[in-house]
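Here the complex is missing a single protein chain, while all its other protein chains stay put.
Going by the order they are written in, the chains are A, B and C; count residues from 1 in each one.
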Amino acid sequence: MPDRIDINCDMGESFGAYTLGRDAEVMEYISSANIACGWHAGDPMVMEQTVRLSKEKGVAVGAHPGYPDLMGFGRRRMDLNLTEIENYLLYQMGAIYAFARAHGLPLQHIKAHGALGNVAFVDLEVSKAIARAAARFSKEIIFVALAGTVMVQAAKEVGARYVEEVYADRVYNPDGTLQSRKIAGSVIHDPEKAARQALTIVQEGYVIAHDGTKVKVKPETLCVHGDTPSALAILQKIRGEVKKAGIAVKPMGQ
Amino acid sequence: MPDRIDINCDMGESFGAYTLGRDAEVMEYISSANIACGWHAGDPMVMEQTVRLSKEKGVAVGAHPGYPDLMGFGRRRMDLNLTEIENYLLYQMGAIYAFARAHGLPLQHIKAHGALGNVAFVDLEVSKAIARAAARFSKEIIFVALAGTVMVQAAKEVGARYVEEVYADRVYNPDGTLQSRKIAGSVIHDPEKAARQALTIVQEGYVIAHDGTKVKVKPETLCVHGDTPSALAILQKIRGEVKKAGIAVKPMGQ
Amino acid sequence: MPDRIDINCDMGESFGAYTLGRDAEVMEYISSANIACGWHAGDPMVMEQTVRLSKEKGVAVGAHPGYPDLMGFGRRRMDLNLTEIENYLLYQMGAIYAFARAHGLPLQHIKAHGALGNVAFVDLEVSKAIARAAARFSKEIIFVALAGTVMVQAAKEVGARYVEEVYADRVYNPDGTLQSRKIAGSVIHDPEKAARQALTIVQEGYVIAHDGTKVKVKPETLCVHGDTPSALAILQKIRGEVKKAGIAVKPMGQ
Partner (left out) sequence: MPDRIDINCDMGESFGAYTLGRDAEVMEYISSANIACGWHAGDPMVMEQTVRLSKEKGVAVGAHPGYPDLMGFGRRRMDLNLTEIENYLLYQMGAIYAFARAHGLPLQHIKAHGALGNVAFVDLEVSKAIARAAARFSKEIIFVALAGTVMVQAAKEVGARYVEEVYADRVYNPDGTLQSRKIAGSVIHDPEKAARQALTIVQEGYVIAHDGTKVKVKPETLCVHGDTPSALAILQKIRGEVKKAGIAVKPMGQ
């Protein structure tokens, strides 16, 4: 039974005069921060503050790059070609890296945001373009691959360092994919339920799909949404349960 | 008498469907490229291509960050505070660094673009914010300081690595500052004249101001505009004269 | 004694996934909305919703154009030339006009936002460029000129239709200009105090400066900030007091 897990969460999604999320509070409970890089959210002031906050809290810094679509928060698919995806991600990784470096921190990981992530789940070539961007930047960077998707295969084919990710607060299909958000109830808002799912994932090595199927998973990082009303309650509950179970919460790269 | 000099030029100022400059030709004559970072010009596709071209030609890669003003090409002053300047430049340095790193190249230098550069010439605090961004990213990065301006003092106060820059194709005032572009004839378009100024600077250690005054300079890099109609002719002439004089053209950081 | 007044407030400053302000609540108390046009804040979805809301509440629609600086919320001065200012404002007026027109509403007024407004207070040529944009779009559009500034003169010189504006919740200098926000207490947060100032302005025709001086004003519109914590309380109080005094609150253009 594993004695450690990483918890990652999207951070640094404010922009200019606009505040989004409760980063300072959420940072208390997570071990890896996916930090927006100024394209779908975030700006250099927010990135600086978020990296500083990460450092204070001992949270590892990761890139959370997205489409060049601030108006749509990166949630709308754009038909970019593979070279565009690769270069757009290199750009964003470099941008957040600069702040990590200025604070003496490594850039631990990269996780694709929003619609780009959704495309990557099902499109091997897009996944490989993302993994290539990661590997071109550094063989040390960890490419976060959603378990049960082509992202894992992409990481292997490209030769990128990767971890498998499982969601603590999303409902799963029997085939190991996420139930579409379009289906009501696909995001878990009940802290008890999310904590139970998290613990089953970490301790038992499987996630229970909506029809009761036990889907085997080998999670190296748990994702929890930071932007739901129940986010803090869920994170608190998971941390409490995980602690009771004797499992340490540590950044994926350590 | 120095046996070497660096020639720097602004590169990578195209954007999306828009092409600007004749980078492939100019790259033949220079040793350091100031590459736009996507804020006032450039985009990740252009940055990738420009870094690749730099590598092919043995030209060193530098950041050329500017104001967040694509519509104005970074030529309009914006009243940013010092923290904003520092963070905006860190962001842009990281972005271009990612492409250099992907190509196995170091990020050699940083040179502020357009109106930001103009402000830095006369505002010590702004110059220091730029130098701080450079030093925070890396002590190895060279901050390009226009000779005769507060940029030199800023580099010293901040403890940033720096070189002094002199223009081959700009007319100088007797006090060592550049004659304002608003005065007709302040940009030299005659290749003979520019080459003569370049050679005097490198060999004699001074630049002749518009009134005949000899202004002492200790140039470590010569700037030539890449966007004038006579740019290529000027660069060719300078390279020819410099070669005849037995002076090597090498990146400032080597 | 006047029997009517207009109350204007900045509206529609949300952007994409980012919500700012409590527009639906504030709209209950005002008669003219200064709606952001997508450059410093706002986007077409927000503009559509804000115009619809204005129509429902009987609030008149105005343009609230700003600098092309979403990252800085239009609060940082940019050195635009006069032609740029004129054309940038024409663009933004047209953009918000489209939504007003689609809802069968006229575009009542234009009020410059943030740093552009601050520059206009003291720079006659900038004020005239704004007034020219208004007059070029339509002689019916009302240019909102802060009382006691060069904006009034600009409107007259350009021949733009205009009204004079006085702040209900800002402290005034004896010369009729606004006390700088850099001085603590220059924004009035006490509803009682703001309502008293509003009533004195409307009923007595003067505003009491910080040293007790009575500054004569001829207000046609009162501005109240919509983005302070006390905004709603101030607006409620003003509306209550104004009603008691038998003064109607009506859009400036009616």
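Keep in mind that, in the parts below, a residue touches a chain if its C-beta (ideal position, glycine included) is under 8 Å from a C-beta of that chain, and two chains touch if they have at least 3 such contacts.
Being a predicted model, the structure only gives us computed values, none of them experimental.
J.: Which residue among C:97, C:143 or C:167 touches the omitted chain?
T.: C:97
J.: Tell me which of A:79, A:175 or A:211 is the one touching the absent chain.
T.: A:79
J.: Contact with the hidden chain only, please: which subunit A residues?
T.: Output for subunit A: 68-69, 71-72, 76-80, 84, 115.
J.: Contacts of subunit B with the missing chain: which residues?
T.: Per the touch rule, subunit B residues meeting the hidden chain are 15-18, 20, 41, 43, 70-73, 75.
J.: By the contact criterion defined above, which parts of subunit C meet the unshown chain? Give residue numbers in ascending order.
T.: Where subunit C meets the chain not shown: residues 38, 44-45, 47-48, 83-84, 87-88, 90-99, 101-102, 136-138.
By definition in this document, only the chains that are shown with their structure count from here on.
J.: In graph terms, with chains as vertices and touches as edges, which category applies: line, ring, star, complete, or other?
T.: complete
J.: How many Å are there between the centre of subunit A and the centre of subunit C, using C-alpha atoms for each centre?
T.: 43
J.: Taking each chain's centre as the mean position of its Cα atoms, how many Å separate subunit A from subunit B?
T.: One centre to the other, that is 39 Å.
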